[in-house]
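Handing you this structure, nothing more for now.
So, chain A:
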Amino acid sequence: MQVPDHSLESKERSDMKRITTAVVALGAVAAFALAGCSNGSRGDTSGSGSTPSGAGTGTAAASQFPTFAAGATIGVSLPQKTSENWVLAEGLFNTQLTAAGFKPMVNFANNGVSDQQNQIQAMITAGAKVIVVGAIDGSQLGSQLEAAKQAGITIIAYDRLLTNTPDVDMYVAYDNYKVGQLQGQALLDGLKAKKTDGPPWNIELIAGSPDDANSKPFFEGAMSVLQPKIDDGTLKIPSGQKTQQQASTQGWLAKNAQNRMDAILAANYASGTKLDGILSPNDTLARAALTSVKNAGLPNPVITGQDSELESIPLIADGTQYSTINKDTGKFVTQVVDIIKQIQQGQTIQFNDTKSYNNGVKVVPAFLLPPVLVTQANVCTAYDPATSPSASKAALATDYCKSKG
Partner candidate 1 sequence: MKAIRQIFGGNLRQYGMSFALILLLVFFQWRTHGIMLTATNAQNILNGYSYVLILAIGMLFVIITGQIDLAPGSVAAVVGICVALSIKNWGFPWWAGVLFGLLIGIAIGAWQGAWLAFVGVPGFITTLAGQMLFRGLDQFIGKAASVPVPKEIRYIGNGYLPEWGPNTGLNNSTLLLGVVALVAVVAMELRRRRRVIRAKGTPVPLWAMVARLVGMAIALGYLTYLFGSGRYGTSFPVTGVILVVLVLIYNFIATRTTIGRGVYAVGGNRAAAALTGINTKKIYFLAMANMSFLAAVAAIMYVGRSTATGPSDGVGWELDAIAAVFIGGAAVSGGVGTVVGSLIGGLVMAILNNGMYLVGVGADLSQMIRGLVLLVAVAFDLYNKSQGKPSITGTLLRGLRMRERGEAKGMERPRAGVTQS
Partner candidate 2 sequence: MTVGPVILEMKSITKVFPGVRALDDVTMTVRRGEIHAICGENGAGKSTLMKVLSGVYPHGTYEGTIILDGEDVHFANIRASEHAGVAIIHQELALIPELSVTENLFIGGNEVATRGVIDWVEARRRALDLLARVGLEIDPDTAIKNLGVGQQQLVEIAKALAKDVKILILDEPTSALNEDDAENLLDILRSLRSKGLTSILISHKLNEIAAIADSITIIRDGKTVETLSVDEGTVTEDRMIRGMVGRTLESRFPHHTPHIGEPFFEVRDWVVEHPQIPGRLVAKSSSFYVRRGEIVGFAGLMGAGRTELARSIFGRSYGTWRGGQILIDGVEVTIPTVQAAIAHGIAYVPEDRKTLGLNLLDTIKDTIVSAGIARISRHTVIDLEAADAAAEQYSRAMRIKAASIDVGVATLSGGNQQKVVLSKWMFTEPRLAILDEPTRGIDVGAKYEIYGLINELADQGKGVVMISSELPELLGVCDRIYTVFEGRITGEADARTATQESLMRQMTDTATTNPSTTVTR
């Protein structure tokens, strides 16, 4: 066996040492050089450089929220593109924000919560000054909202409360508890008017998706009107499903409501029991329930709804669906844009509810808009062609409204 030759190895080794030091030094130099080339103090290089304490244009006094320049970017983060109201909102935000001189950045988070998280991040990076958030899940955006706050951005919670975070500045919505109350009262009025073979009346309850914070005020508002009538026997619930949990509809999905209603009808109404009324939190679920009832061969119940969807308006006109709620999206968006304009100019926002909305960390000042109940009685005149053009058109196109002239 040959004696191994080490001389080459030791030369290699010292070569190695030299190379190593050279490379490491080079790398460190590269990092420092780049750092040195940029500005020495580490500001945020993403473009939104405003400081968080109201140093802005014009107003001398400390303003409620940081002011900003006129042509700024405004971010609007909407949930999934699942209902006409949201699609309408997207269009309106784009038009109205542009008209007000801002640069709108409106996104739908079709792929869920992480999509929305990333989109909000992108809006921060793009330098938005205000972000309007229609949350998919209002409790899971905390990190992004924190980052936004640190960049001096004002956060407006739109229609759905942002919970579990201190970093939300205001909540703009239609008064959802009032919506619930209107629905409860409408159900009672409808039963009195149309189901003259009672009291007592049999009703069933439908609630919204358990992960939507708004489902609770809808249900509780309605129950505040209905519960006394249940207690005194005027109203009965044959299926026994009385709690919001039992009545909820995952994802606000029509098929879930229909499946549940099918099961309730089969179990409780198969042998002659009459179903007089259904409390439904919105139009989609109302129509799903109506389909279920029709498939079971039962007569049309008194049913409530919400959102004034184009498909439900003819049903309101001919009385199949007793009521819906108009939360005029146009007025809603206009209100938000007005608020944004006020913030930009440093004016104080007048909130009309600073007590009710505790999001788990703080009480969020709210600006509530009044919802409008729509039944056959006022369907032809309830919709303003200026702010709800398609709803108005749909109503006026029905035979009922045409016959009224």
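How were these candidates chosen? In short, all candidates are chains of the complex that A comes from, given by their letters.
The rule we apply is simple: a residue touches a chain if its C-beta (ideal position, glycine included) is under 8 Å from a C-beta of that chain, and two chains touch if they have at least 3 such contacts; residues count from 1.
No experiment lies behind these values; they were computed from the predicted model shown.
Engineer: Judged by that same contact rule, which candidate in 1 or 2 sits against chain A in the complex?
Structural biologist: For chain A, the touching partner among the candidates is 1.
Engineer: Spell out the part of chain A that touches candidate 1 in their complex, as residue ranges.
Structural biologist: Going through chain A, the ones touching candidate 1 are 9, 12, 15-16, 19-20, 23-24, 26-32, 34-36, 38, 40, 42-47, 81, 105, 107-115, 117-119, 121-122, 124-126, 136-143, 150, 163-165, 210-211, 245, 250, 360.
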